[in-house]
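A single protein chain has been omitted; all remaining protein chains appear in their positions.
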Amino acid sequence: MPAFDDIAPLLAHLSVELPSRAFVAEPTGRRDPFAALADVARVHEATGLTPTAALDLPRDAVRDPGALRRHAADLGVSVGTVVCDSAREEHRGLAHPDPRVRRRARDHHFRCLDLLTEIGGHDLVVHLADGTHHPGQDDLRARQDRLVESLAALRERLTDDQRLVLRPWTADPALYQTDVPDWGTCFAHCAALGERAVVGLDSGQHAPGAPVESVVAQLLRLGKLGAFGLRPRPLADDDLIVGTADSSQLFRILHEIVRGGGHRPGGVALALDPCPVEPGVVGQVRSVLTVQEMTARALLVDREALDAAQRSGDVLGAHEIFMAAFHTDVRPWLADWRAHRGLPADPAAAASGHPGAGLGGTPARRGA
Amino acid sequence: MPAFDDIAPLLAHLSVELPSRAFVAEPTGRRDPFAALADVARVHEATGLTPTAALDLPRDAVRDPGALRRHAADLGVSVGTVVCDSAREEHRGLAHPDPRVRRRARDHHFRCLDLLTEIGGHDLVVHLADGTHHPGQDDLRARQDRLVESLAALRERLTDDQRLVLRPWTADPALYQTDVPDWGTCFAHCAALGERAVVGLDSGQHAPGAPVESVVAQLLRLGKLGAFGLRPRPLADDDLIVGTADSSQLFRILHEIVRGGGHRPGGVALALDPCPVEPGVVGQVRSVLTVQEMTARALLVDREALDAAQRSGDVLGAHEIFMAAFHTDVRPWLADWRAHRGLPADPAAAASGHPGAGLGGTPARRGA
Amino acid sequence: MPAFDDIAPLLAHLSVELPSRAFVAEPTGRRDPFAALADVARVHEATGLTPTAALDLPRDAVRDPGALRRHAADLGVSVGTVVCDSAREEHRGLAHPDPRVRRRARDHHFRCLDLLTEIGGHDLVVHLADGTHHPGQDDLRARQDRLVESLAALRERLTDDQRLVLRPWTADPALYQTDVPDWGTCFAHCAALGERAVVGLDSGQHAPGAPVESVVAQLLRLGKLGAFGLRPRPLADDDLIVGTADSSQLFRILHEIVRGGGHRPGGVALALDPCPVEPGVVGQVRSVLTVQEMTARALLVDREALDAAQRSGDVLGAHEIFMAAFHTDVRPWLADWRAHRGLPADPAAAASGHPGAGLGGTPARRGA
Partner (left out) sequence: MPAFDDIAPLLAHLSVELPSRAFVAEPTGRRDPFAALADVARVHEATGLTPTAALDLPRDAVRDPGALRRHAADLGVSVGTVVCDSAREEHRGLAHPDPRVRRRARDHHFRCLDLLTEIGGHDLVVHLADGTHHPGQDDLRARQDRLVESLAALRERLTDDQRLVLRPWTADPALYQTDVPDWGTCFAHCAALGERAVVGLDSGQHAPGAPVESVVAQLLRLGKLGAFGLRPRPLADDDLIVGTADSSQLFRILHEIVRGGGHRPGGVALALDPCPVEPGVVGQVRSVLTVQEMTARALLVDREALDAAQRSGDVLGAHEIFMAAFHTDVRPWLADWRAHRGLPADPAAAASGHPGAGLGGTPARRGA
């Protein structure tokens, strides 16, 4: 197994994008993006892991995007992504039979792209809570033709350093059928749209029994994995802290991302979803630290020994080498890592300003 | 709604391929393909719907494929498909790290293709019960590279009228991960392999909540749907009669196939799986008749009215038009259809030679 | 198969309860229960199938429940059920470790029971969107003890003609674990609570692969099925019209309810959920008519012939008899049924006051 010092440089690449939506504390949901970016900066100061944020429209609409961009720069962070939110009906309809509805939906997506450009970000995430309610309501095939046409119009407007990230919307209680139900649909459309269109996966989207890590490996192989949304469970939607349930899956996913080179800058954009259960900085800090823990374990896999075992057909030996990294307790090492970088020992407490929020630091408790 | 006479010519295109494996009555599994083809012919005589059969290796290995081909022709049927069975370990390994294992697996697939050519069929189905048992056992990405290499070698040997049909193997109790877990993987590989490589779906392979009919529509749109295996339930594996459980899904799938032109000759090869629960001709006859019933309903959809309702945004009206076809009882009409063609009133009884097997004919019972 | 006239008296028993929540048209959600009951009455006038409504607190809180009761009586309907809604945090906590939180949650449920008594209803539905967010957050076993204690306090207050209906909440994106995840938990608690506590199922709650109809049959056998919430799909939550997707499952469920005597007055309370996708009377009318269609089919099962086939081991014969009822087109007969009772030919149009809403009546369209 590599020594922890050997993996430190690779771990330094780790960067997790936070959504502005994560920082809406009040039930009204009316919190301005300036405050949200300040929260992202607070998490970044406390963890060293979150230099970028994702905004979404219409929630984060501002009169002066330039001012928001400068605000972010002053705080030492930036906006990497704009998500085209389609929760409101007037923003849906990229595949609608009525051309006026399609135009309205495209205009929303164009505005998102405008914001992305003005704010200096590079990824436009298209995530469509869209489809049909009833069998027969619309022609399934024609919808795909219209969808691709709309996406092509959007792709057309990208600058050379921007990407269109198409993310699946697996199932929806209000929909009989969603337009982009799986990674296969994303891949087919992104392949047709060309180089700047990439797939955005998340842990919740997969065929039953098929490990998400297989899809990650496949899309990296195809050069089409642009982003990965980290969710706590293999469900289509979830509001919890990442890694709460099956942390071994998170480990396997991050191992494939590392294996495929996706952890390097310009690779796979790792992003958190909001965590309504623990809103604000505390929930995000804890999710980010879990991602760091699992990335550290993934980097600890003894690649050389693993490769040798795999090639020689030593099935159980290879499995053992792989799992040994997962079972290693990296928390004391990460505490040192933070100390060396002048990061707070208890990032959640530091970010939130509440001493108890970070729960006292795990390594200390272990000695008790 | 179209009159039944209007849909009769389209219904005449319906053809369902039967697997030789369906006719293995004895527990030993040692029944020769000559007898299986005679059973297929018996079902075809009784239903007019099953002119072709699918063989598989190693089960259907014969010394003289030409004799088998002539035997089929004498019976008025032919072999359309050879399935590369990978139930035995020595036939697996197209993605294996050891080149000798890969070669052995390829040789098995080459033998299947040889049989396909000798028997005069056109579709080679690759259906891989293959993958890894343990996380870390093999490199997921390298496996896909090796798999594509193996498939390319196979595709290279196809003649101009042959197709390689890649079918997903979603999950497996003995496998941590399967190599071809979903339609997205099939599509990515078939797109890379070029024109003669197509996807073989079946009802059991889909993301949770995503209707299979969406995938059918998408693959037809992409020109990559080669075959559809009709299964009774949305499970990865099943041994029952088709349509036993959710016949409305079968209706929606067949509607998309009809909508996409896949029901025409050279389109989507509809195929049954064996039905171990009711082996032999009776189970196959009943499955085939259910497919015919649901195809008739799909053809009865009033396409013109549906199109108008869809375009005008009459959501519930469109749904109603669609479902009206599903709720129409086509059984009396199909009884007439059989009578006009000189087909037996009770196909299961006729095919099996047992008067009771067909259960008396539905329309007659309804009058009781 | 029985003649339609034979099943008409049984069909007359059919009664489906509508939720007041179904009739909240405005996005504010602020519509008063008086107006909702008027809508229920409108659906009942148009279909003859919905004489009762379900209210829920806090939404349907009124100053003078007596006035609401008289209002309902004037309209020819009544309130059968009050649902204890736990969407707001202050209404959750029947199992909470803090006794003050538990008391607050119990008080909410007591208020619901008070309303039930004042309004003259008989079923109190407990449906808990409750549980824990994180593994370890609370003691799973102690939660069940506290929950039963809370339910016992509620059950204690029931009058002799009231029932406590415990309904499962399978999964929740915001919860790691729900307190009443399945019918087994409901049954265990209701068995402990005694005679007046019964289980409320719905189509969305079941183990993977286990048909809901099996659970219906089991709970009827155990004398513990109190209510059945009809949902369109086998998902935990759904917003669509009933029967949209798999109508054959609905048929099988209703067959078991009929088989177990649950369709008789005082048996299983059939209830719809709101249908946000088609809010208001139109969505409810269409769902109710689908339930009537499927009940008619369930009643058409030739029970005598089925019994004989089952006993004689004629497996496929029994299946055929069962499915013949499902495949019968009962729509023309139900149109006659409505005509004979002086009910409108197009109930959705009649209930909504919009001629087009009912989509023209299926039998008429069929002739076109």
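When the chains are written out, they are named A, B and C in that same order, and each has its own residue count from 1.
Rule of thumb we're sticking to: a contact is a pair of C-beta atoms (placed from the backbone, for glycine too) under 8 Å apart; a residue touches a chain by one contact, two chains touch by 3 or more.
Nothing here was measured: the structure is a model prediction, and the numbers come from that model.
Undergrad: From the list A:Ala73, A:Ala192, A:Leu316 or A:Ala339, pick the residue that touches the absent chain.
TA: A:Leu316
Undergrad: Using the document's definition of touch, tell me which of C:Ala12, C:Ala67, C:Ala87 or C:Val315 contacts the absent chain.
TA: Here the residue in touch with the unshown chain is C:Val315.
Undergrad: Looking at C:Thr185, C:Thr328 or C:Ser352, which makes contact with the chain not pictured?
TA: Only one listed residue reaches the unshown chain, and that is C:Thr185.
Undergrad: Which residue numbers on subunit A touch the omitted chain?
TA: With respect to the unshown chain, the touching residues of subunit A are 1, 209, 235, 244-249, 278, 282, 286, 293, 302, 314, 316-317, 319-321, 324, 327-329, 331, 356-357, 359-360, 362, 365-366, 368.
Undergrad: Spell out, residue by residue, where the missing chain touches subunit C.
TA: Residue positions of subunit C that touch the missing chain: 97-98, 133-141, 144-145, 170-172, 176-178, 181-185, 187-188, 191, 205-211, 213-215, 217-218, 220-222, 236, 248, 252, 256, 259-260, 301, 306-307, 310-311, 313, 315-316, 318-323.
Throughout what follows, only the chains that are shown with their structure count from here on.
Undergrad: For subunit A versus subunit B, what separation do you get between their C-alpha means, in angstrom?
TA: For subunit A versus subunit B, the centre distance works out to 38 Å.
Undergrad: Multi-chain contacts in subunit A: which residues touch at least two other chains?
TA: Subunit A, residues with two or more chain partners: 133-135, 171, 176.
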